[in-house]
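Before we start, here is the structure in question, set down as structure tokens.
A single protein chain has been omitted; all remaining protein chains appear in their positions.
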Amino acid sequence: MSATRTNATVPWLYNITVEDSNWIITSAFMIFTMQTGFGMLESGCVSIKNEVNIMMKNVVDIVLGGLTYWIFGFAVSFGRSEFNNGFIALGDFCIDPSADNPLKGAIFAAFLFQLSFATTATTIVSGAMAERCNFKAYCMFSFFNTIIYCIPAGWIWGEHGFLKKLGAVDIAGSGAVHLLGGSASLASALMLGPRLGRYDNGQGPLPLGNPVNAVMGLFVLWWGWLAFNSGSTYGLSGEKWQYAAQAAVTTMMSSFGGGTVSILYTMIRLGGRIDALDIINGILGSLVSITAGCFLYQGWEALIIGVIGALLVCTSMPLIDSIKIDDPVGASAVHGVGGIWGILAVGIFAQSPEPLDTTNGRNGLIKGGGWYLMGVQALTVLCIGSWGVCSTILMLWGINKMIPIRMDVHQELLGADITEHLVRHSQVGVSRALSAFRAVLDTKEADNLNSVGTNPFHEKHLGLVKLLALKRRRLSRISRIVSRNQNLGVKKVKWIFPKWKQSVKDAAKQDIASKEGVTLAWVH
Amino acid sequence: MSATRTNATVPWLYNITVEDSNWIITSAFMIFTMQTGFGMLESGCVSIKNEVNIMMKNVVDIVLGGLTYWIFGFAVSFGRSEFNNGFIALGDFCIDPSADNPLKGAIFAAFLFQLSFATTATTIVSGAMAERCNFKAYCMFSFFNTIIYCIPAGWIWGEHGFLKKLGAVDIAGSGAVHLLGGSASLASALMLGPRLGRYDNGQGPLPLGNPVNAVMGLFVLWWGWLAFNSGSTYGLSGEKWQYAAQAAVTTMMSSFGGGTVSILYTMIRLGGRIDALDIINGILGSLVSITAGCFLYQGWEALIIGVIGALLVCTSMPLIDSIKIDDPVGASAVHGVGGIWGILAVGIFAQSPEPLDTTNGRNGLIKGGGWYLMGVQALTVLCIGSWGVCSTILMLWGINKMIPIRMDVHQELLGADITEHLVRHSQVGVSRALSAFRAVLDTKEADNLNSVGTNPFHEKHLGLVKLLALKRRRLSRISRIVSRNQNLGVKKVKWIFPKWKQSVKDAAKQDIASKEGVTLAWVH
Partner (left out) sequence: MSATRTNATVPWLYNITVEDSNWIITSAFMIFTMQTGFGMLESGCVSIKNEVNIMMKNVVDIVLGGLTYWIFGFAVSFGRSEFNNGFIALGDFCIDPSADNPLKGAIFAAFLFQLSFATTATTIVSGAMAERCNFKAYCMFSFFNTIIYCIPAGWIWGEHGFLKKLGAVDIAGSGAVHLLGGSASLASALMLGPRLGRYDNGQGPLPLGNPVNAVMGLFVLWWGWLAFNSGSTYGLSGEKWQYAAQAAVTTMMSSFGGGTVSILYTMIRLGGRIDALDIINGILGSLVSITAGCFLYQGWEALIIGVIGALLVCTSMPLIDSIKIDDPVGASAVHGVGGIWGILAVGIFAQSPEPLDTTNGRNGLIKGGGWYLMGVQALTVLCIGSWGVCSTILMLWGINKMIPIRMDVHQELLGADITEHLVRHSQVGVSRALSAFRAVLDTKEADNLNSVGTNPFHEKHLGLVKLLALKRRRLSRISRIVSRNQNLGVKKVKWIFPKWKQSVKDAAKQDIASKEGVTLAWVH
């Protein structure tokens, strides 16, 4: 066992036993599944002509966000060096412990766990930028977004961080992950401006693209969140396993409270009907709210925190729309507003988890802990929120100098799936958009694309089959061919197929040659 | 470590080591993923105009089911009090161990694990009630359904339970979870009556709404089931890990047997074709069958149990339809019939898992254990099955007094997605239904809804673009605007967008003003 390694000279991040490693690595694996959840939720919320685009942005978030987390993200959050200061750490760039490093396993496990947090945090903002952000500009944003997340993560979680030194408590990241993501979402939605025509008819929501996928995304995020919060005990050894269990229970309790109040909220708002996005965001909001102090609360406190969190999120969504900040999935409300409440809730309800030093022995207001903790938590909200807004605005402003962050008008109206990914959806207005733009744009390439899910080559074959069949001519010949195919040997497959095709084609040509006016209009 | 805690004075439910806690918590996390599976399976099985409704019902199941499990569910199953009797436990309502409770971690872990079982159990019935159950009545059912599940769960698993005292064996809930869910499904399908017109043309099945999602749901349930059964060793310490491994293997073996026989069954029934729902329900049936005695069997026995379970489920599905009980996803057959067989199979095949006291040292018939165990298992079937049917009928009867459990005729024909969730699907008959009801109902709100996945605001913009382009007038002006947009700065985005919109609108107005008879029919 690694008992000898569990000692005080090792930083807490690397101070893990074999038991802890199991918990940390397994939790990280489950946290990564939240990417699936974010992808399904976001692609389910946007209009269909942008659904592939948002999935690809999620892929880019993981790939570029992960790469930069390795290069410089972990370094500015948790690096060890003499240049560290309260604002930023500056060591362990491209962290890569060598084979003879006695802490090797612990360093890899710590990096993996923090990586799973980082990629999740940087994915949050993709929803707020949906349906109108240029893909290449987004890639650039994704590449540098890591730094926006990692500096405040260091404030709270790094040994050097000024908030950590003041005693700020944010166990699984209501602040460092969610408030940061939420404030960045707000700033980016503001910078991009609303989608074309978004507020032409008031502030009513657009129809979701695929509500079933959106709810599925909620489910995947929900179970991932258990690992997110419960895994943040960062191990099971000693008394940690007890708090891991508590964190999982409070997470579920909060979502029960949040879910119940969301159902009531949406029923009141819509006269007895249930809006899927209200429920989804209410539950996510309650999960965000419980995250900062997940194992510092009793079950009933978690329930209350979830109820308040969901209410705040549900009511702030229309408020954000009312000032015409267009956040297609409601990320600003869910992660921003939920995150603020989550951090402040620690100041109210926290109970120091003896013997762990998570809160440095401090308690929340109602546990007789006084105002110090609450003050630090409020300062945390202020610092992270303003950092999130300001750094995002600055970064998008800079990127926009190089690549315009907003899609061109015609790209937005056509949808990013066809303009960026050559994916053509049918039945959702893409053909109309192409038709409208045909006079002013070269739409030839797009016109030649086939719709998602069809097999255009088959349609050509069918046209020929039909032509023959309609003519009632070489009927017996076709049926002979079809029946012969039922006994095809492998080698026969090789030659009979071209031959069959040829014979059908020849027949069709003869037909066409022998008659005028045969229309094959429906064959593409 | 918590070795000192592992002693006989602590109830078995809370008698866990740190090693066990890892297993229990991780298993619970994985069991929760089964909710994703149920959601996808059920939404994939119903018609598209009800797919969002069934997902929302699954959300409600978790939220309200979870809340009530905390309030009174755990209490009546596992509570500790002097009022406990063989029928019901009556302690630990709103269980919430305080910070100084030495069993705190164990209690939270136990509650979490049982919670994951409870939410799964209460979700089963949602499929049977699909496509015709009023949403608000369902919410009420969901709220109280917990009690239907929790009382018999206490009979088998609680220290107080009369079936447990008799020696009934139901490791992971073929009875307490599945037979209960299946009999409640049957009762609720009976109470609700068949969907409108369901048996107009014989008993052939309706087309699935999204077979890919349904199979995906099967997959998610399948892997979740591994944690369900394997996690039911309730730890890994001592010899428990060996039985955890065995439970996982028998679970897979049973599904292999069940899957193989389902493929044969459906091929015979359909003359060589493969019905997706036959395969899905056959495999689920075999998984239900293995659940009661998962680590009491050898691999080959698991295979046989799965074969028989799948056959029983596949053949009972048409039987249930033949008596015109309309269970859209086949939950009665899968969980009810599969559950009965699962409990009885223990009486035939069980091998006492030394040194664990799961079966109190008793063996099944073919292991020379005699008829006692079989008798108790049969009694378990009888008790749980009749409880499930009777309590569900009683509860739905009571709810129906307050809110009619059956949707109105027009709601059912329009689909619950549009009437309850304002989600309008295209191409699946909703517009036809609206058109049919227009003369008798106020359909204005529904008529104004836009189809899922479209962006109606864009269509307006496109109409204007097209009008201009068709007129070949301000062509150069538009292309100038479009090209200018390719170099948009952030601040320009702010003003050019409204301006662009305005210029297009002005142009369109002038056009319209200068001509009569310009039809913009396709612009909404």
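Per-chain numbering from 1; labels A and B assigned in written order.
As a working rule, a contact is a pair of C-beta atoms (placed from the backbone, for glycine too) under 8 Å apart; a residue touches a chain by one contact, two chains touch by 3 or more.
Small disclaimer: the values here were computed from a predicted structure and weren't measured.
Participant: Consider the whole complex, including the chain that is not shown, and state which of B:Tyr69, B:Tyr243 or B:Trp387 touches that chain.
Facilitator: B:Tyr243
Participant: Can you tell me which of A:Asn201, A:Ser386 or A:Ser426 touches the chain that was removed from the display?
Facilitator: A:Ser426
Participant: Would you mind spotting which of B:Asn15, B:Ser47, B:Ser142 or B:Asn281 touches the chain that isn't drawn?
Facilitator: Answer from the full complex: B:Ser47 touches the omitted chain.
Participant: Who touches the missing chain here, B:Asn210, B:Ser232, B:Ser332 or B:Gln377?
Facilitator: Once the missing chain is taken into account, the touching residue is B:Asn210.
Participant: For the chain that got dropped from the picture, name the residues of chain A it touches.
Facilitator: The missing chain touches chain A at positions 2, 18-19, 21-22, 25-26, 28-29, 32-33, 35-36, 39-40, 43, 51-52, 55-56, 58-60, 62-64, 66-67, 70, 94-96, 98-99, 104-106, 108-109, 111-112, 115, 135-136, 139, 210, 213, 417, 419-424, 426-427, 449-463, 465-466, 469-470, 472, 475, 478-479, 481-482, 485-490, 493-494, 497, 500-501, 522.
Participant: Can you name the residues of chain B that touch the chain not displayed here?
Facilitator: Considering the whole complex, chain B reaches the absent chain at 19, 22-23, 26, 30, 47-49, 51, 131, 191-193, 195-198, 200-201, 206-212, 215-216, 218-220, 222-223, 226-227, 230, 236-237, 239, 241-246, 248-249, 252-253, 255-257, 259-260, 263, 270, 272-276, 279, 283, 298-300, 303, 351, 353-354, 396-397, 400-401, 404-406, 408-410, 412-413, 427-429, 432-433, 435-441.
One rule holds for everything that comes next: only the chains that are shown with their structure count from here on.
Participant: Averaging only over C-alpha atoms, locate the centres of chain A and chain B and give their separation in whole Å.
Facilitator: 24
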